[in-house]
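Only one protein chain is missing from this complex, and each of the others stays in its spot.
By written order: A and B. Residues from 1 in each chain.
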Amino acid sequence: MSQAPRSLGDKLQSLPKPALYIVLIILTSIPLFAKVSIPNRPAKASIDFYNLVKNLSADKPILIQTDWTTSTRGESAGEFKSLMRMLMHKHVKFCIYSAGDPQAPQVARDYIDIVNQERKDHGDTPYVGWSDYVVAGYFPSAEAISNSITNNFRTAFQDKKDKNLQGTPTPIFESPVLSNVNKVSDFSAMLIVTGSNTSNVAIERIKHVPLAMMVTGVMGPETQVYYDSGQLKGLVTGLKGLYDMETQMVKDPDFSKEKSLDQGAAYYPTLHIALVLMILAVIIGNVGMFISKRRAA
Amino acid sequence: MMDLLAQAAPTDNSPFWSGANGSNALWIGILVAFLLGVGLIFLLIQAPVRARRTIVAFFTFISGGFYVLYYFWPQTIDRQKMDLPRTPLEGVSFWLEDAMPVVSQLTNILAGFLLGLGIYSLWRVHGRKVIKMQKDWIFSFVLLASSILMVVVGYMDWATKQGPDGPKLSEHANWHTINYARDFLFEGFLQQMDAAMFSIIAFFILSAAYRAFRIRSVEATVLLATALIVMLSLMGAVTNAWQGAINHINPSPDAFVQNFSLDTIRSWLTNSVQTPSIRGIDFGIGIGSLAMGLRLWLSLERTGS
Partner (left out) sequence: MNWEHYLDWRLTCSVIATVGLYSVLYKENKFYRFFEHLFLGLAAGWTMVTLWTETLYDLWWSKMMGSHPDAVTHQGSTLPGYWAYMFLLPMGLMGYFVYSKKHNWISRIPIGMILGFWSGQQVQVWWNRYGPQISDSMKPVFPNTFSYADAAGSHFSLLTPPATATVQPGAVFTATAISNLIFVLTFICALSYFLFSFDVKNKIIATMSTSGRWLLMVGFGAIFGSTVMMRFTLLIDRMYFIWIEWLQDRMLPLLHR
């Protein structure tokens, strides 16, 4: 018994998966070779984050919690590099730690080296570990360390060591970065760059210091709620947020020497193509469904 | 005793609890503590079945009770470094404040030891497959071999970076073979494969959205419409083109038609509908967490025997 010929609606609803995958690979590859500038209107949350970092003073250090690794490199690496460029340009010292992933401190060090190399390339003094920044390492319990930071920062980090200028592991409070820090309010801000929900843990437990975040797209809507209620002073979400930061830096004469357009500008045009493909795929599926329904009726 | 638990910094007043680095007194203390800990485990092994739940509940209650007490007990106000408590109530406040970082350290250390449980489990399962040469044991061998290699190489790389020659290793020219090996395994394989694993989901999202996203109900239509507005507003080219069309009608920033720009629609949707709906979900989760927290603290959850 021969099968009934498939209708247009059925065909539209059952395009083969390999074809979709190949189309996606092609459409996310070809635009990467074209350098296209896309006009941008930064979101208010990104503007607030940018202004918070821009107005930081070099007198007080900041605390950075970095919980991202290469698994979210597409968004988090660009966010982290943008942040490092701004902080290094303004000579703001910082202390980095991680509460989300054991790989995160090493990843942070690697990307600080990348931004340092940019500074050397355009004739600026690179940031020196120990004098300008310290990496406090990884804490396996985000809840415990966030509580400790709020209650007694000195004791929370007292056992952490980083290599001093001679290469000897030394308690980080002997570093010029933290020598005047006794409690968390001695930091001018706490910034969190994360690809996971360690952002929620920080919001629940960190007090007495302005908090701002750079999160991935997945965490965006959930974290937006805290920005709307004023618990966060700024929020950068995903690739769009990263591009907001880069476009603001490009227009800012203060950062004219820095490499402002980087990962965000490279990926953003391709994101357009990918999102159009997603929208088209959904439309084609629904058109197929309506055609099939009408035919059945 | 109270001083021991509250002490975070070394002092000369606690010779019983401390010893100089490498001294016999310290090693003896460490050995005694280890033997006492092992002795505790043996005692627990001998514990009657009826007492097991009580013992676990006791440890859970004491652990949680510290934070509950810390939250409800009056906290110190403007405490200075050399201040002493004036009343027993203040004494407890001082002790709680001093003990907080110690308890947090304890949590971090315990969590660190327990993290190894997952790794041990992985090694155990795959080790058994290799030893018994079960189906696809060669892949389990690959897992074990790469894991052991990473531990050896990672630790040796860390060890070379401690000490006076460490800063020199920030220059590639000074790297030894072990540093190259760590970089190759970590940067060359682990990091890139981590990113690749996460990116595979993009294919599945596209395929799933194409096959399953159908306008069959009010809910699906609302979801699809919102997703469409969000995705369009993420595209700078689209928002600018839309804004250009709006400006073509009336370029004045106070014109009524400006309310229909994509940015304005998106931000209104975010502020007036998306935020309260996600907040509602959050509150539901929050109340559930609070209830679950209380049940766990009081050991009201009945788990397996």
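By our rule, a contact is a pair of C-beta atoms (placed from the backbone, for glycine too) under 8 Å apart; a residue touches a chain by one contact, two chains touch by 3 or more.
Computed from a predicted structure; not experimentally measured.
Within the entire complex, contacts from the absent chain reach the displayed chains A, B.
Checked against the full complex, the one of A:42, A:220 or A:288 touching the unshown chain is A:220.
Summary of contacts with the chain left out: across B:89, B:131 or B:205, the touching residue is B:205. In the complete complex, the hidden chain is touched by one of A:139, A:153, A:187 or A:255, namely A:139.
Of the residues in chain A, those that touch the hidden partner chain are 18, 21, 24-25, 28-29, 32-33, 71-75, 102-103, 105-106, 137-141, 143-144, 147, 159-161, 164, 166, 168-171, 200, 203-205, 207, 216-218, 220-222, 225-226, 228-231, 237-240, 266-267, 270-271, 274-275, 278.
To be clear about the criterion, only the chains that are shown with their structure count from here on.
For the pair chain A and chain B, the distance between C-alpha centroids works out to 17 Å.
The touching residues of chain A, counted against chain B in their complex, run 13, 15, 17, 20-21, 24, 38-41, 43-44, 69-74, 103, 106-107, 110, 113, 139-141, 143-145, 147-148, 151-152, 155-156, 158-159, 163, 165-169, 221-222, 224-225, 228, 240, 243, 268, 271-272, 274-279, 281-282, 284-286, 289. Those residues of chain B that touch chain A in the shared complex are 8-9, 67, 97, 100-105, 107-108, 111-112, 115, 161-168, 170, 186-187, 190-192, 194-195, 197-199, 202-203, 205-207, 209-211, 213-216, 224, 228, 231-232, 234-240, 243, 263, 267, 270-271, 274-275, 278-279, 282.
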